[in-house]
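To start, the structure itself, in structure tokens.
Shown here: the complex without one of its protein chains, the others still in place.
So, chain A:
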């Protein structure tokens, strides 16, 4: 079972959190901090698995993570999940985000936390993998956004606002984080394979 999905940036700022097991607010933050501490210390040329922590659920607990440009995607899972399977699931998740946001970047996650949740809802439900087929996920998400358009006639407005925000120069976020490095296409996969 997937216990938690954490996305934080290179400075440890949480960008997206989803816990499938309840933890009090401060424990959640503690988990994010310690996970960041563990993960950020590791080079890019070491393995993507971490074990031996005791943050969630004691010893039956491992961290599987991937680092994309400015973001870490960390899945905390128990022993009933396959390491390599989850590793590719992260890839599918990120590729899906990339498709849905057209070249996803950190800002997309910040401004569309809710939408990221809906995408994840189609892939993981209650900690169990529901769908691993990217096109299927996108179909579901698109069906929902169609609904969005039909229900709220001016749904273009928020999208405009977001794209306006994207181009704003936020002090903490270097401009170059945009897109380029984040969109990991299939060729890059050979690195992991």
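The definition used in the following text is that a residue touches a chain if its C-beta (ideal position, glycine included) is under 8 Å from a C-beta of that chain, and two chains touch if they have at least 3 such contacts; residues count from 1.
Assume contacts and distances are computed from a predicted model.
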{"item": "Per UniProt record, name of the chain withheld from view [\"AP-4 complex subunit epsilon\", \"Nucleotide binding protein 1\", \"NEDD8-activating enzyme E1 regulatory subunit\" or \"Cyclin-like domain-containing protein\"]", "value": "\"AP-4 complex subunit epsilon\""}
{"item": "Which of A:4, A:71, A:94 or A:110 contacts the chain that the document leaves out", "value": "A:110"}
{"item": "Positions on chain A contacted by the hidden chain, ascending", "value": "14-18, 20, 22, 25-26, 28-29, 33, 37, 42-43, 45-54, 80, 82-85, 87-89, 92, 110-111, 113-114, 117-118, 121, 125-126, 128-133, 135-136, 140, 143-144, 147-148, 151-154, 157-158, 161-162, 165, 168, 170-173, 186, 189, 192-193"}
